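What you see is the complex with one protein chain gone and the rest in place.
Labels for the chains are A and B, by order of writing; each one numbers its residues from 1.
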Amino acid sequence: MNSRLGKIWLTAGYLFLYVPILTLIIFSFNESKMVTLWGGFSFKWYGVIIHDSEVVNGFFLSMKIALMTATASVVLGMFAAFAMVRYKSFFGRTTFFAHINAPLVVPEVITGLSLLLFFVMCERLIGMPERGIFTIWIGHTTFGLSYAAVVIQSRLLEMDKSLEEAAMDLGCKPFQVFYLVTLPMIAQSLMAAWLLTFTISLDDVVTTAFLSGPGSSTLPLVILSRARLGLDPTVNAIATITVAVVSVGVVAGSLWMSRQERRRAAEQAEAYREGMQAISA
Amino acid sequence: MATPPQLHNGKGTQDMADSVANSTAREDDSLFVRIDRLSKHFDEVAAVDNVSLDIKKGEIFALLGSSGCGKSTLLRMLAGFEMPSSGNIYLDGDDIAKMPPYERPINMMFQSYALFPHLTVWENVAFGLKRDGMPKDQIAERVETTLGIVKLKPYAKRKPHQLSGGQQQRVALARCLAKRPKLLLLDEPLGALDRKLREETQFELVNIIKSVGVTCAMVTHDQEEAMIMADRIAVMQEGRFLQVGPPSEIYETPSCVFVAGFIGDVNLFKGKVIVDEPDHVLIETPECRHFVTHGITGMIDMQVNIALRPEKICLQSHEPTLEQRESPKEQGYNVARGTIDGIAYFGKFTLFHVRLESGMVIKASRENSARHEETQLVRGQQIYVWWDGSDVVVLAN
Partner (left out) sequence: MSIASSIGNYGIVQFLKRNWGRRSVIGIPYGFLILFFSVPFLVVLKISVSSTDALGIHFQDLTSYANGIFELKIKLSNYIFLTTDPLYIETYLSSIKFAVINTLICLIIGYPFAYFMARSPATMRPALLMMVSLPFWTSYLLRVYAWKGLLDDNGVINNVLIWLHIIHDPIKMMYTGFSMTIGMVYTYIPFMILPVYATLVKMDLRLLEAAKDLGATPWKAFWLVTVPLSKNGIVAGSMLVFIPSVGEYVIPELLGGPSTLMIGRVLWDEFFSNNDWAMASAVAVSMVVLILIPLAIFNKFQSDSGGARGL
């Protein structure tokens, strides 16, 4: 279709996606406390946040929970993906699929509320667990598991099953097959699942709000409480740092991936060419 | 689930294995793989149905059949990826049917090659040796020799995706050979190659296998490939063997209509027996009267098929003379008149479609050598087709 219209549409679309982020960044360098009026350039708010113990503690808590969540989600998600792909019949398989998909569609207010009420009940019955890092971790892992399972499952589905058979044929016992062949084959998807669940956990507010206890305010909870009250330049500074870190990571990651892909394609083409030459020779 | 095969009264599996091993040792020293009444059912469907087979040491044996006939299932039972529903497999006298694949001295080359993409050629070939706990220096030596056999030494450091299709195929072969298996299994070994490369590779593959001396069972649905590569062929249909034998035997004396049609081109005449003598039979078909110079196990009035290969048919513009005939008794038989309906030139030979007076169209081929040049045949020409009574095969319905 019309390529001019296309360019306009794409430009407008990307402006829509990026202008809000850009204004966030610009006003993080604002001298004035008035977030929307320019009062001169300054790094003032960055200084403020690194001495703001609420922010710093929140950041480290969030990182810790995200690390724990991503790791647990990838392990459990890998199990779940294997169960879905490799075991074509077991008791309650349909329900199993429902359990994997449900956390992806049920609103977080519901997962958060139900887990909280569950933990409260547990606490009354057995005196455990206290609300805090552990309960948040469990909460994040319920949906992290599902995301990880979906990512890993799609990789397992496309993997050539004869690779595993070949390994066994060459003398691998079942567990050796897993760590010598299957694991390297799905490693990239494990990494992707890890990063995905890490960011989801790092970003989560709603479930966290339900499950956090006294003294366990993650960074998003700190941001939410400040954002509720109105505009706050420290939030802009936090946003800028986040955007910077993420952009560098994502851009570097995708550049690396596309380089790998290009190199691979070139090598394949080269091998094919050599092969054709060998035939005609 | 595997159900134990029916055993003879009072005899255990081990006894039976021993007795088989002993008896095979007595009968034929080279008898190596013995498949005994092997079946595999998927739910209710029998993919392999009560199949028995012996493979000799050093032999290349091909399982040939159309898609879904159970070739792969049989091969995968040998490799250990599928458990037989019943029956036994003996390798060199040992019952291996219940051994897991990683303990069997058998290696399989997969149709997709299944090369490990994260390992180099060298590591791929060494993979199986490392699992056996072979010392490092021996592994290196073995990998070197094996790569030498398949002429891939210069490529040792490459990853599979940096190789062409033919090279990948040779890595897959080397990976199997390095383990010095007692039995090598090939599942559609050349299926992933394009046509030209395929023809070249067929001979090369046979040469390598023969030079190593490994016993080999392969699966293919390409009859030409089976004929070129195998010492013996089993033609399979719906999980059963229709015929087992050397390529020439299967081609010349197919045991049934399906085998005749599956291996090469064939013309089939349908008719009934009118005279049945020990040394010859007369059969009447709408096309002509047939004089077949070998006896059959049948009776008068039985409905039969006569199979005749296109290259056994002679084409000429006049009736065959007595001198041309194999025996004077055949004069007046094994001949029909027709018109040339189509001519296809294939280089080495030309294929003619001849419409006989009965309406049947038969295929006849003629080698393109200088001898025939004087008798150019053209489309629409009236001609005679005839053949020798010893060149046909009579098949029951």
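Here is the rule we go by: a contact is a pair of C-beta atoms (placed from the backbone, for glycine too) under 8 Å apart; a residue touches a chain by one contact, two chains touch by 3 or more.
The model shown is predicted, which means the values in this text are computed figures rather than measured ones.
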Chain not shown: contacting residue from A:Met63, A:Met159 or A:Val206: A:Val206
Residue, one of B:Asp54, B:Glu82, B:Asp187 or B:Asp388, that touches the chain absent here: B:Glu82
Missing-partner contacts on chain A, residue numbers: 1, 5-7, 9-10, 13-14, 16-21, 23-24, 27, 34-37, 76-77, 79-80, 82-83, 86-88, 90, 92, 96, 99-111, 113-115, 117-118, 121, 138-139, 141-142, 145, 149-150, 161, 164-165, 168, 174, 177, 199, 202-203, 205-206, 210, 220, 223-224, 227-228, 230-231, 235-236, 238-239, 242-243, 246-247, 249-251, 254, 258
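Criterion: only the chains that are shown with their structure count from here on.
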Chain A partner contacts - residues on chain B that touch it in the complex: 79-81, 100-102, 106-108, 110-112, 114, 116-118, 127-128, 131-132, 159, 161-167, 175, 179, 196-197, 200
For the chain A and chain B complex, residues of the former touching the latter: 160, 162-163, 165-173, 176, 180-181, 184-185, 264, 267-268, 270-272, 274-276, 278-279
